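Missing here is one protein chain; the remaining ones are kept as they sit in the complex.
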Amino acid sequence: MPPIKRTKFKLVPEQLLEMFYWLKLIRAFDERLSVLVKQGKVRSGVYTGIGQEAIIVGTCYGLRRDDYICPLHRDLGAFLMKGVEPGMMMSQMFGKTAGLSKGRDSALHSGVPDLGIFGNTSMLGANLPVAAGLAFTYKMEKTDNVVIAYFGEGASNVGDFHEALNFAGVHQLPIVFVCENNQYAYSVPLEKSMAIDDVAVRAESYGFDGVAINGNDVLAVYQTAQGALARARTGGGPTLIECKTYRWHGHSEHDKAFYRTDEELAMWKSRDPIPTFTTYLRERHVLDEQKLNDIEGRVRSTIDGAVELAMHAADPVPEDAVTDLYA
Amino acid sequence: MPPIKRTKFKLVPEQLLEMFYWLKLIRAFDERLSVLVKQGKVRSGVYTGIGQEAIIVGTCYGLRRDDYICPLHRDLGAFLMKGVEPGMMMSQMFGKTAGLSKGRDSALHSGVPDLGIFGNTSMLGANLPVAAGLAFTYKMEKTDNVVIAYFGEGASNVGDFHEALNFAGVHQLPIVFVCENNQYAYSVPLEKSMAIDDVAVRAESYGFDGVAINGNDVLAVYQTAQGALARARTGGGPTLIECKTYRWHGHSEHDKAFYRTDEELAMWKSRDPIPTFTTYLRERHVLDEQKLNDIEGRVRSTIDGAVELAMHAADPVPEDAVTDLYA
Amino acid sequence: MSKELSYLDAIREALLEEMQRDPKVFVLGEDVGVYGGAFGATQGLYEAFGEMRVVDTPISESAIVGISIGAALRGYRPVAEMQFADFISCGFDQIVNQAATLRYRYGGRASVPIVVRAPSGGNVGGGLYHSQNPEAWFVHRAGLKVVAPSTSYDAKGLLKAAIRDDNPVIYFEHKYLYRRAKGAVPEGDAIVPIGVAAVRRDGADVTLITYGAMVMPSLEAADRLSKEGVETEVIDLRTLMPYDKDAIFRSLEKTNRVLIVHEDVKTLGIGAELSAVIVEERFEHLDAPVMRHTYPDTHQPFAQVLEQAALPNANTIADALRRLAAY
Partner (left out) sequence: MSKELSYLDAIREALLEEMQRDPKVFVLGEDVGVYGGAFGATQGLYEAFGEMRVVDTPISESAIVGISIGAALRGYRPVAEMQFADFISCGFDQIVNQAATLRYRYGGRASVPIVVRAPSGGNVGGGLYHSQNPEAWFVHRAGLKVVAPSTSYDAKGLLKAAIRDDNPVIYFEHKYLYRRAKGAVPEGDAIVPIGVAAVRRDGADVTLITYGAMVMPSLEAADRLSKEGVETEVIDLRTLMPYDKDAIFRSLEKTNRVLIVHEDVKTLGIGAELSAVIVEERFEHLDAPVMRHTYPDTHQPFAQVLEQAALPNANTIADALRRLAAY
């Protein structure tokens, strides 16, 4: 049983159960995608976040609609939590018109302005200057909104990372940078891509705080994120939260990931964020068998419904190859 | 009188006098350029390093011919110390064929492979990945050669800085990064371009040491550089040396620099590296009136000779606009 | 009411008026604040609008563009300055991948109303990195608009149009024209619509298509040819993407001969596309090959003799016109 946390940001049972639901839903969504790829029903390179869900749930939970998130390729769950309908999300992965991009993209390169979701290009790190720009507008408007920008530890080596975090530091922008340090950038392990142990230390170069935490502990992530978000909302500037985690699948569903050992994977699977949290909730009598069944049922029917919708959704029309280029 | 230094890397009087000569020569070269611009004889935007000479002298002194330097726009003195003839350097500024670039450039964008000098583009920070590449070859060859790469504090905000230093850290390359922190990037003061006081802290993001020193004290620069160079030559990896300094002139000779106060300039002029070092040498009886006169005479005749040569050197021929594009 | 303004003042006035008109307009870039811009284009704006709307950024072209995109997604209309068009290569990815594709990949749900001002062009002794004409790279990329005014009137009117346009617009302002182009500019909103060329001189014998700093020498050459009995119609494109095909075809159908003049290099400069389109769509109207007179395929050298050897001028343009007329 995990230690009882002294938490600054209290969560009532209903909230804990909601977080649990999100963990399960995001996991199930990615797992279903993985199957759909193997079945040849989804054609695109799918990058799952399986094993990393606690980061998305812990950081997105409680965000406002008019806060902005800037997710990267593994952060499908963030789209869901920020309000994209599962059916729309699944349609996006199927390349259907009902998706975010009218079938032009099957990944996460599309955004939803009304929901405060930015969809990045594929270029790693390129979301971070955009995130800084979004946060700059909140500062101009003196609102208490925030931006959360995600990136992998590999992306933290890209020039855009540096330029963006530096700007955020100079202007003390309302932004939280969340590093999902899953130990690998595609096949390249951390130690081959940087000479430091913690990406968090990079925050010092930009004049704000960085902290490295257990990214597989949803409550630890939530508490840390809430602290950083509160700081950002009240003019205290940016924070870099490095979440240590691991991706269970290959880089994409096509990658067999032979560059890592079975032992390493097994070790990290033993730190699966979901059972850990399940035990926590059970021992505190927040979760019982009935509730678990309910939630699992909801998750299953949500995913089934999403797949159903996406499978039967209309394919794009050829003309859409050349529309929406100019406003 | 400056405090007597306990120095690890000993210098004999002849060496101290040589360093003194270089300080004077580089100052005189830039000052003459400044006059030549005002006279309309040099047409280009000249970026002097007046006030910053101790950094170049302290870091370049004692370098080997087959070490490599990667200077930036204010580092004309480094070209001289690394072996470019003053007449050739002056011809470069005049845009003559006898210059480094056959008249194609009037600044420091041209290099000399035989002397271990890299000439960067104008793009700030773009020299740093190239410097890392040069250093990587020394590592491949297991020689004890080193690379010194220069950059301003402003350039340390550019993406290339980040990518280059990260690579250098991963491979523990034989390279010394020298930051000339002259407080301004064109008109923009340090505090508007970064939220930290010392660029040196950025080294921590890359897994090597950074140190901030008085860049107007040629011996302090020399001692620190020697330490870093020795580390690099013996496989100890990179070091970032931040030299605090100030540029006396505007960004270029066209810039009136109204964005700073007279008091600030006066304060920094009182820390002029040359009289400081002069006093040091006199009090130690290394320098006397006779030697001073000799050195000043040599400096004057060297500069006069260089200007003479450049003024009478041949203009490029029109055809050279389109040659040397391909090997 | 109208008044005589330099091209540079026209730019400044457009910025001032647009910022007064629309609180969502702001400017950002290196030295644009206190200093008023390297060329003075933003002079007075900092005093008028303060540091949150006239933002001195760190040196970081990629971030400057990315921040602009982020702000644009929240309804702002940022005007980003590249200090020299040459440095746009450092912000290239954010322009061509982030800004140009956003609307498309968002399924038409968002747009990116940013302006990137890029002081371009040679004949100013700037050498390789302060003279470039990078417009063709952006014309090649769907989703961007590209403009290049040649007069004070257009400098103001096109900048206003660019700011009000809902798409990313790259605004090339030619440095040679800053103080050399002077002309009447109406007070207030004299918008020059994007996509509409101007016929600068009527003529029935030959059509000359050009833009930017090449308009003046083209007109001079046309005047000379007039004395020789050849009447040249001079079309100033003003917008390079979408360019004004109608205006080009109208003129060509009258003259049946076309010369394209530009300061950009020949290979895949805009002349290539115009020639190809004319041939594809108006082949039967051609009494002579479409000819191009451009900068040769080389870089921009510094020395005056080299710079002048490479730049088209009234003499060389007149020669090209003669060749075409005599064909």
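The chains carry the letters A, B and C, assigned in the order they are written, with residues numbered from 1 in each.
To be clear about the criterion, a contact is a pair of C-beta atoms (placed from the backbone, for glycine too) under 8 Å apart; a residue touches a chain by one contact, two chains touch by 3 or more.
Since the structure is predicted, the reported quantities are computational estimates derived from the model, not experimental observations.
Colleague: Could you run through the displayed chains and say which ones the absent chain touches?
Modeller: Contacts of the omitted chain with visible chains: A, B, C.
Colleague: For the chain not shown, which residue from A:Ala155, A:Val218 or A:Val299 touches it across the whole complex?
Modeller: Selected residue, touching the omitted chain: A:Ala155.
Colleague: In the complete assembly, which of C:Ala198, C:Val265, C:Ala309 or C:Ala325 touches the absent chain?
Modeller: C:Val265
Colleague: Which positions on chain A touch the chain that was left off?
Modeller: For chain A, the residues touching the absent chain are 43-45, 95-96, 101, 103-107, 109, 121-125, 154-155, 157-159, 185-188, 192-194, 259, 315-322, 325.
Colleague: Take the complete complex as the reference. Which residues in chain B touch the chain that isn't displayed?
Modeller: Counting only chain B, the missing chain is touched by 68, 99-102, 104-105, 109-113, 118-123, 126, 128-137, 139-140, 159-160, 163-164, 166-167, 170, 323-327.
Colleague: On chain C, what residues meet the omitted chain?
Modeller: These residues of chain C touch the chain that is not shown: 86, 89-90, 92-93, 96-97, 100-101, 104-105, 128-129, 136-137, 139-140, 142-143, 241, 265, 267-273, 275-276, 279-281, 283, 286, 288-292, 297-299.
Rule of thumb we're sticking to: only the chains that are shown with their structure count from here on.
Colleague: Quick one: which chain's Cα centre is the longest way from chain A's?
Modeller: B
Colleague: With chain centres taken as the means of their Cα atoms, state the distance from chain A to chain C in Å.
Modeller: So the centroids are 41 Å from each other.
Colleague: As a quick test, compute the distance in whole Å between the mean CA positions of chain A and chain B.
Modeller: 45
Colleague: Go ahead and note the Å separation of the Cα centroids belonging to chain B and chain C.
Modeller: Distance between chain centres: 37 Å.
Colleague: Give the residues of chain C that touch two or more other chains, as numbers and ranges in rising order.
Modeller: Each of 57-58, 60, 62-63 in chain C touches at least two other chains.
Colleague: Touching at least two other chains at once: which residues of chain B meet that condition?
Modeller: 157-159, 192-194
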